[in-house]
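Yeah, one chain of the complex is gone here, protein chain that is, but the others are all in their spots.
As written, the chain order gives the labels A, B, C, D and E, with residue 1 at the start of each chain.
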Amino acid sequence: MKLITAVVKPHRLDEIKEALQAFGVHGLTVTEASGYGRQRGHTEVYRGAEYTVDLVPKIRIEVLAEDDDAEQLIDVIVKAARTGKIGDGKVWSLPVETAVRVRTGERGPDAL
Amino acid sequence: MKLITAVVKPHRLDEIKEALQAFGVHGLTVTEASGYGRQRGHTEVYRGAEYTVDLVPKIRIEVLAEDDDAEQLIDVIVKAARTGKIGDGKVWSLPVETAVRVRTGERGPDAL
Amino acid sequence: MKLITAVVKPHRLDEIKEALQAFGVHGLTVTEASGYGRQRGHTEVYRGAEYTVDLVPKIRIEVLAEDDDAEQLIDVIVKAARTGKIGDGKVWSLPVETAVRVRTGERGPDAL
Amino acid sequence: MNGTDTGFVLISAALVMVMTPGLALFYGGMVRAKSVLNMLMMSFISLGIVSILWVLFGYSLAFSGDVGHFIGNFDAIGLKGIDFTSTVDSFVTNAKGEPHKIAAFSFILFQMLFAVITPALMSGALADRVKFSAWMVFVALWVTLAYFPVAHWVWAPGGWLFDMGVIDFAGGTAVHINAGIGALAAVLVVGKRIGFKKDPMRPHSLPLVLIGTALLWFGWFGFNAGSWLGVDGTTARMALNTQIATAAAIIGWLIYERIRHGAFTTLGACSGAVAGLVAITPSGGHVNAFGAILIGVVAGVVCSWAVSLKYKLGYDDSLDVVGVHLVGGVIGTLMVGFLATEAGGWDQFGKQATGAFSVMGYTFVVTWIIAFAIQKTIGFRASEEDEVTGVDQTQHAETAYDFSSAAGSHISSGVTSPVAAATQSKKVEA
Amino acid sequence: MNGTDTGFVLISAALVMVMTPGLALFYGGMVRAKSVLNMLMMSFISLGIVSILWVLFGYSLAFSGDVGHFIGNFDAIGLKGIDFTSTVDSFVTNAKGEPHKIAAFSFILFQMLFAVITPALMSGALADRVKFSAWMVFVALWVTLAYFPVAHWVWAPGGWLFDMGVIDFAGGTAVHINAGIGALAAVLVVGKRIGFKKDPMRPHSLPLVLIGTALLWFGWFGFNAGSWLGVDGTTARMALNTQIATAAAIIGWLIYERIRHGAFTTLGACSGAVAGLVAITPSGGHVNAFGAILIGVVAGVVCSWAVSLKYKLGYDDSLDVVGVHLVGGVIGTLMVGFLATEAGGWDQFGKQATGAFSVMGYTFVVTWIIAFAIQKTIGFRASEEDEVTGVDQTQHAETAYDFSSAAGSHISSGVTSPVAAATQSKKVEA
Partner (left out) sequence: MNGTDTGFVLISAALVMVMTPGLALFYGGMVRAKSVLNMLMMSFISLGIVSILWVLFGYSLAFSGDVGHFIGNFDAIGLKGIDFTSTVDSFVTNAKGEPHKIAAFSFILFQMLFAVITPALMSGALADRVKFSAWMVFVALWVTLAYFPVAHWVWAPGGWLFDMGVIDFAGGTAVHINAGIGALAAVLVVGKRIGFKKDPMRPHSLPLVLIGTALLWFGWFGFNAGSWLGVDGTTARMALNTQIATAAAIIGWLIYERIRHGAFTTLGACSGAVAGLVAITPSGGHVNAFGAILIGVVAGVVCSWAVSLKYKLGYDDSLDVVGVHLVGGVIGTLMVGFLATEAGGWDQFGKQATGAFSVMGYTFVVTWIIAFAIQKTIGFRASEEDEVTGVDQTQHAETAYDFSSAAGSHISSGVTSPVAAATQSKKVEA
């Protein structure tokens, strides 16, 4: 099994959720994150002091997937997340050793 | 070494912490997360407009564990997190290549 | 490729960012986290009731790195994050199977 | 009709109005983020319900005539017979000792807002766990069966405590003891929050508590000074004593807390302020500056101690309505017995005690019956699942905060389109 | 000069002042966290701009003399000829039926704050999407071309609606209908928010909405009662009716909402309160308690229904300025035609309708032209990118909240040193 992690622009979450659902994946976990990279931040002004804010809001999505689906899923996510502008983010996948559904104790593919 | 990640219901954190401690694990890292899955969200009403909120609050716990403990630890967490109702969440484990304790630079099992 | 994750004291973020940049890494993703470990929390008082707060604020940094850089990067982060006091945190690395830059679809090292 | 006094009472009424939202915020800041809206609404709804009941029959029952020294009559139902030329007597007098006349409507408004805030005070005790629909029924019944009679006893000529000479200037007995004991009875019926004494229940926003405290304190000048129904030197004394006792109670609370728990807390300072305001309410027109300091310090220290009692005795008075309003109200009511510059002594003390304890007895029983009846019929308490999920979501179908689109925090998603929704109907339990 | 009445008007003015920040918070709590500062500023800036314009020429155009029943003259420009001994007539009269005299400066201040809040009311309709610089220009033009004339029509002797006998006591027509219809016109020019009817746009802080509501309600006593420019029994009636109608509207709104959507919401209670306050504004001095209840309930129910209209009709009135202020204002203005205790009837109703509809017609056209002209010249609407990023950041170079150093939340980083910055200059679009 694989764990696919995507760090993307926050407003793409809905598209990604829909694309995944269309693909047949019905679960995911989301965390709020901040990204630092090529995309520049912005400047803020407070009483004559200018601040550079260089962390940009991102969301971090995790999806457990079966081995066979992983590559395709990555593509689905990448497509749904893309705006074509700098800061679109990254998607990566990690190998998973065990996955368990807490409610039932099912393991492996059944846990999804 | 393994990294065990658990995405579970927020109010189970205390039980999990206690169960882990009883097992002999004394460290963990927690992040706030939102989950999307079988568990349905709820409806909210704002001035005549109804909103469906389908992300459910979860917490995401990470525990570094020695290889030998990993399977048992997963069971401990699953047991402590279980309520038996939909939305109990997932636990998964990943293989870790290196782990370091920042304070001392110790690596491997000593880093825990 | 590797995914290096560091759970460290929040006020070290700037030093780490600078150290990584000096090393030539220009991207990272940050999440807010809370840590439980050897470092003790603190006590709070609300109307005669004392509360023990035992989760300590941490930040969680993720950096994708090429295989060859990984070990060195870990050292760079550990050094920048260290204060020498309990609670400095952990750094670990995981093997990555695929990494994609969403904007371009580039994979592997080019995705960074 | 005296324009100065009428104007003063009208402005005082506006100040008393703002106390109820102030209370909502004071309480709202103290609960967890999943019950803040419910807490706000439990106070706020009293502005809706009680204002209307007051006009319909409350004013009449409290202040029109007297039936058996116990309750008013029905003559002024729907404000019948009162128009903009009607007047009532001020406590302030002219050179000849005659009371001034103020517009009856200003008095009705001023007193209405006392009736509004009293049941709202009880809501803090029931935080996190009651059905909102049941709370609305409770407010309507309680104000009718507990507040209107007691207000008559204490403030209306003919009322038995009034006739006996009990000093309850701005409502230590009718408002604070009344609400405090009612809260205790209601809590005993409704039971403890899930996780009481076990789960952490930190205030979710102390700045909100301070905003509430500020509005309460500000409005309390209207509450106390306005109770003279006019302006003269005694009105000024009341206002000054209000400030003095509040300041003293802050210091009293903080010192006790520092000794007992090692810290000067913000919640302690705000709580001390409210304790002082409560304690000076019955007495502020009848003591001098040192009396005010003494009442304030005693209220601060004793209430600071009293809020821990619930952990020992095991009743779950969530936001310490008993510890602050009942205890503070009793302190002020009894102390004025001795400290009153004109009438103080054992005799007056006895009257004060009679007032305090008879209201406690009466309202405890009445409230217990109301709460029990509600519990047995429509149900007072929210379901366990609703309580765990949070009463904001389950009773009001809302979430208090969504900071998700702010910088560094941004899951605004997982919330979908309002449109279809707008044209269809759905039930949420409330 | 009457000290009592002047004092009452001054304090009322202070209360009306606090309504504008109250409105800012009421609106600010309802938008997403990325536009809250912009929302606050759209109201707040009106305090800056309109106060100055009022002194320069607004007061003169509204209240000095009359030119063609349409507008005032220039005699009082820059407050020329007015000093601290000048007086104006109160609506309150002495035993002989003569008006009291109050300090002219108190009247000028009181009316200034009405002019300030009226354009601010419109800002809610335009939330999230306009250039702040364009909004400032809009406020200045609108208040000059729409508000000053209409205020003259309705309140100044000589103004055609005043002379016709339209009842608009504290500003149902001049303030609420005027702002409501202006908001509609502006929205039609500016267009919908990106994602309207599709993206979730939950209020980011309902406690903030309640704070705003509290300040609005409190200030409204000054707004309504103060409009008598003095104190007597009718002033008291106005204040009492303000409370009654507001309470009734809360209940009306909540009941409708419970039936329609299954929940008693906090936002509903706050919205109901404002709807009631709007509806009683023109009429509160002229109805009895039952009239006030009726007006309140009707306003609560109808406005609660009207806020859904935008989804059906497709105009994006972000925070329901049309649904609450226009609809509520029309309800109050028309109902007083029948319910007025002294003059009610078909005749008065006709006058009220004439007033309401002529203001709607005039202001719609004027506002549309102003907004269109701004759109075509400097541009009214923020760029798409700025809107998506958020107008706080793009229009004001600020972030509303940073809880990062609080316990459990702490990325205070990614924000760097202010110093170098302090000595260099950089442009941000505003």
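Here is the rule we use: contacts are C-beta pairs under 8 Å (C-beta built on N, C-alpha and C of every residue); 3 or more make two chains touch, one makes a residue touch a chain.
Just so we're clear, the structure is a prediction, and the values are computed from it rather than from any experiment.
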Residue of D:Met1, D:Met19 or D:Leu267 touching the missing chain in the full complex: D:Leu267
Absent-chain contact - pick from E:Leu10, E:Val92, E:Met201 or E:Met335: E:Leu10
By the document's definition of touch, the residue of D:Thr235, D:Ser304 or D:Ser318 touching the omitted chain is D:Thr235
Hey, which of D:Ile211, D:Ile280, D:Val302 or D:Val327 is the one touching the hidden chain? D:Ile211
Of E:Phe63, E:Phe132, E:Phe221 or E:Tyr256, the one touching the omitted chain in the full complex: E:Phe132
Option from E:Leu61, E:Met112, E:Ala245 or E:Leu334 whose C-beta touches the chain left out: E:Met112
Touching the unshown chain, subunit D contributes residues 4-5, 7-8, 11, 15, 32-34, 92, 197-207, 210-211, 213-214, 217-218, 221-222, 225, 230-237, 239-240, 243-244, 246-248, 250-251, 254, 258, 260-267, 269-270, 272-273, 288-290, 293, 308, 311-312, 390, 393, 399-404, 411, 414
Spell out the interface residues on subunit A facing the chain that's missing from view. 44-51
Absent-chain interface as seen on subunit C, which is shown: 11, 34, 36, 41-46, 48-55
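The working rule: only the chains that are shown with their structure count from here on.
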Looking at every pair of chains, which has the largest contact count? D-E
Distance between the CA centroids of subunit A and subunit D (whole Å) is 49
Residue ranges of subunit D touching at least 2 other chains are 397-399, 404-405, 407-409, 411-419, 422, 426, 428
In subunit C, residues with contacts to at least two other chains: 17, 30-32, 34, 55, 58, 94-95
